[in-house]
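Rather than the whole complex, this shows some of its chains in their spots.
Chain naming follows the written order as A and B, and within any one chain the residues start at number 1.
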Amino acid sequence: MKRPSYIDNVEMWKESFDFFIEIKVRFCETDAFGHVNNTNAFVYFEEARLEWFKQKGMMKKWASKSNDAIIVTADLQCDYHRQILFDDRLQVGVKVAHIGRSSIDLHYLAVTSTGDVCLTGRGTMVQVSKETGRGLPFDQETKELLSI
Amino acid sequence: MKRPSYIDNVEMWKESFDFFIEIKVRFCETDAFGHVNNTNAFVYFEEARLEWFKQKGMMKKWASKSNDAIIVTADLQCDYHRQILFDDRLQVGVKVAHIGRSSIDLHYLAVTSTGDVCLTGRGTMVQVSKETGRGLPFDQETKELLSI
């Protein structure tokens, strides 16, 4: 596996994940090349990220219509290490790499059912105000929830 | 072409469409069988339908957050007459088949760049109240806009 710039030591990095969801690869996610289309990596990352946020107790806040804060994607990247096939069951992991004032850097890891790393990635999410569109600093409680 | 139950005379039915949009078939819409995945027919129908509604002047109303009325799908069906391949440019037509109190029946037709019918379909959309979730009768102006 080629080492992306956001990973220092591949083995240590892999072992630092302790949150995973299972994703079953859908047939409509494959393309005419016979494997999963590249765009679906980000669908898998989003599902893992939101499940991670939910476990931290954050989703209720961001999904509430009365709340001014939502969480948006600032950037995302993915390295494709191995093709993914229909019907595989991936373990997709998320971990926090850094928490800023109003942003959070997350890392992603997807492993096939045969134990091979197929995707790695990272990206920054930002809490913004629906009204102003600007970054909204995390309060202390949120910072603590996200750090655990 | 096998005749679906919602079509009386295929040739007359085809000629009754006068609104079409062009859809370029995306690579991520194909699947491992090498052709367009069945689920995308409904993506094409939706795009054609919304463009048709927009042309009728209806989208501004339904997309407005302050308006109580939205338009939702009651049912949809599609007949697949021919496989669709990456990079084809389809002509996707929409026409009104019937206007009810709060619902509208639309018919759909998709033709490949070689002039072959690949998809036909129909479905009922209903205007509902965001607040109550119940059907909201069309006012006279809307009925007239949709009928033209």
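Convention: contacts are C-beta pairs under 8 Å (C-beta built on N, C-alpha and C of every residue); 3 or more make two chains touch, one makes a residue touch a chain.
Given the structure is predicted, the values throughout are model-derived calculations rather than measurements.
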item	value
Complete-assembly copy number [criterion: all chains share one sequence; 2 shown]	4
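Just so we're on the same page, only the chains that are shown with their structure count from here on.
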item	value
Rounded Å distance, chain A centre to chain B centre (Cα mean)	35
Chain A partner contacts - residues on chain B that touch it in the complex	27-28, 30-32, 34-35, 37, 39, 86
